[in-house]
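This is the structure I want to talk about, given as structure tokens.
Removed: one protein chain of the complex. Kept in place: all other protein chains.
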Amino acid sequence: MNTSPIIEFKNISKKFGDFFANEEITFSILPNTVHSLIGENGAGKTTLMKILFGIYKQDSGHIYINGNPVSFKNPLDAIMNNIGMVHQHFELIDDFTALENIVLGDEESDYGFLNLNKSRKVLIDIIAKYNLGINLDEKVCNISISEKQKIELLKLLYRKSEILIFDEPTAVLSPIEVEEFFKIIRKFKEEGKTILLITHKLNEIKELSDSVTVLRKGKVVYEVGSDALDISVLSREIVGELETVIDLNIRGDVKSEEPYIELNNIVYKHEKASALNGVNLSVYGGQIYSICGVEGNGQSEIVDLIAGITRKSSGSIQMKYDGISLVPDDRLEKGMVKEFNTGENVLLRNNKSKYISSSKIYDTAKAVVDKYDVRLPALNAPLESLSGGNQQKVIFGREIELDNNIMVFVHPTRGVDINATAYIHKIILEQRNKGKAVLLVTSDLDEALKLSDKIGIIYKGLIGKEFTRNEFDESTDKRNRVLQNIGKAMIGVNSD
Amino acid sequence: MTKKVKANILSTSISLVATIIILFVFLYLVGKDPFEVMQKMLTEVFGTGYGIGQAIFKATPLIICGCGLAFCFQASLFNIGAEGQLNLGVFVMSIVAYMFDDYLGIFILPIAVAIGFAVSAFWGFIPAYIKIKRGVSEVITTIMMNFISLALINYFLIEFLAVKSTVRTEKILDVINIPKLSVFSDYFEGSSANLTFFFAIALAAATYFIFYKTSFGYKLRAVGLNPKASRYLGINTNKMTIIAFMIGAGITSLVGLNFVFGYKGYYEYGFSNNLGFTAIAVTLLAKNNPIGIIFTALLFGIMDYGGLSVNTLVPKEIMLVFQALVILSILSFDRIIKIYYLKEK
Partner (left out) sequence: MLESIITYSFFMQVFRMFTPYYLGASAATFSERSGVVNIAIEGFMIISAFSYAAITIATQNPYLGLIGGLIIGILFSLFFSLFTIKLKINQIVIGVGFNLLMAGLAKFLMLLFFHSSSNTPGYPHIPRLPFLKSIPMIGDLTGDSIIIFALLLVFISQTVLFKTRFGLRLRSVGENPEAAETLGIKVRLYKSGGVIICGLLASLGGIWLASNQGSFSDGMVAGRGYIAIAAMIIGKWKPMNIFFACLMFAFFESLEIALQISGSGIPSQFVQMLPYLITILVLIGFVGKTKPPAADGIPY
């Protein structure tokens, strides 16, 4: 067996502004292995892989492939060295067919004229070999997420890549699709390919990896082979030391008589496709209701309807109170104006006067920053200069201070570090205990289990099964069976 | 002084110097003496009250139109239709004024201005409405509407309203004129600069106040910076689009104060001479800041009159080239300084 590494990172550093995304990263990967790169959001995994793939250029340090130093100026250089990468957000062209997407950049052609049939023949063999059945002539905008991933895989296979990088490949897949994906990865390994897997799911590591490197805050903090793998050690290395531990079990019985949010048989159609197919949902005051499911099953449509961004096609929505507090899923896109500073962002949402003075901006910012422990370079710094966790605290502070009786939180802790997550969980629970109706949308089942009084599982635009706290509370003995049922409901399988 | 302010000053000054160098080289290449041209221009503009007055007169409509455009640009509405909007407004304004001036005397002024404003605002409403209802980019609709409005004016003017064998409307009574600056000071003797200039300054100050000191202004800018977030923050972005476009287009009609009431006393086809496009440049150079617009408009006013004053040495159209070069160089040095000085991506 060949034991010299196929890839070596030596002292790789990369800064964005004053922030070290990667700092002195050194480790190596053996050929024909599955090597996992694990760490929290923002730990620097994707940055490192983008450096390897030639999208970013490191500030210092070297990469060696098969012992030779390489310096990729662009992805083309990486592709030429048989490296392929599947990005977290698929890099596909919606208006092109699957076939065009796959061959782009490496087209068969005669005197510059495309010869798509030649490529098609090659691809049909690959598809048969790996069982990646897709319609090559369908436009990408018309196909499902798992099919899109198949196209991404075909791109790598078509280019005969030997080193395959996957950035959180299973985040958007249902459990059954994940199993299929694992099979393909194993097959790649059998064929002698080397696989680099970015993930933050511990079970994936357990099932697939030969070796693991843990990144935290841009640095390598832990390396281990599959023989010595201990999940509890690994998870502690991923998060580091916790600042605060909070007790989430202080829940008073403050449930209201009537629901604050009530959706009856809501149907929502968008561009002929129906996104919601008769949703029924009631959220009471003093209750945390979580909508769980694989993303893209109608969660964001429900939120948009409740927030009044879109209008339902049929059904009825009843809200007991006007005005909701909303923390949307995408901070930068939906939650704030990044060019404005803290005070301006708060006043934009919560200003009773027609005028805005500098002193008012200052006072407002000061209040939120103090109360919600926001760390920022200067009180009048634009929000874009704050870290993700602190931006999220500003948005949380703003919405909580609105003090509405109905609160909607969408993926509230996504991309937020572990300490900020604990803090945000604490605030959400406080609001419940104050008697507010809290609707939580999350794809993080642990989060839902920790916080919720009730969990509704959404699948294909319908909330099918609902589970109440006494079914999944840590104290009940049927918890494991309930958890299995939740998992099945998320992929539309009927439970026992 | 923050780094951003420094960067702004740096980029503006570098680009002015660069433009002047390019222009000097260009003049030299076409066989003119750039220093002679420059010297003549500076003495003609700044040497006499008349020169300064003319520069002010040229700058006044640019300030007004620039403030109108800033309303649109701050909301990220790329209104290329100011030329059409202001022409239609001013056309109607002057017709109303001369038709009723006999009955109403000086009182016709506010009425005519209000009606002109409303007409321009309506012309701005159309692209805004099409944008929010059909998602059509305002860039294309406003360009198309420029041509439509000019053809409409041309038709009504030539067929019905023009003084025989001219392309202008009839003259409004002299009592309705806005006083020239020369009435108050002999220094401006002979120049067309009038009190509208001070109105323009006040308009810019008011616009500044609205943008940066009111809730409405913050919402307007939020819609421009991040329309999606604005909707989630509870701002009615469609309403904002309509309001910004209507106010913006309406304001452009106020250039009629300067030309119709302050100068000629009638509407003349082609009076605007691409004012609506030059104002785009003026506004962009000022980065949509109304106070900045006063200065960029004055710069363009100086260039405009400066071009006329050197017409004997070199065709005055040299100033069209100069203006375009200023725009391009400010845009590019802005960008270069952002990349290399502020290290933005």
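Of note:
Chains here go by letter, A and B, matching the order in which they are written, and residues are numbered from 1 within each.
Heads up, the rule we're going with is that a contact is a pair of C-beta atoms (placed from the backbone, for glycine too) under 8 Å apart; a residue touches a chain by one contact, two chains touch by 3 or more.
Predicted model, so just to flag it, every value in this text is computed and none were measured.
For the chain excluded from display, the touched partners among the shown chains of the whole complex are A, B. From the options A:Pro31, A:Pro75 or A:Gly278, the residue with contact to the unseen chain in the full assembly is A:Pro75. Touch with the chain that is not drawn comes from one residue among A:Leu30, A:Ile55 or A:Ala171, which is A:Ile55.
Screening A:Lys155, A:Lys193 or A:Lys312 against the full complex identifies A:Lys155 as the residue touching the chain left out. Against the chain not shown here, subunit A presents residues 53, 55, 74-76, 79-80, 85, 87, 91-96, 100-101, 104-107, 109, 112-114, 155.
Remark: the residues of subunit B touching the chain excluded from display are 30, 78, 80, 130, 134, 136, 139-141, 143-145, 147-148, 151-152, 154-155, 158-159, 277-278, 280-281, 284, 314-315, 317-318, 320-321, 323-325, 327-328, 331-332, 334-336.
The rule is simple: only the chains that are shown with their structure count from here on.
Once the centre of each chain is set as its mean CA position, subunit A and subunit B turn out to be 47 Å apart. Interface of subunit B with subunit A (complex): residues 213-219, 221-222, 225-226, 228-235, 343. The touching residues of subunit A, counted against subunit B in their complex, run 17, 307, 309, 326, 328, 333-340, 344, 347-349, 351, 353-357.
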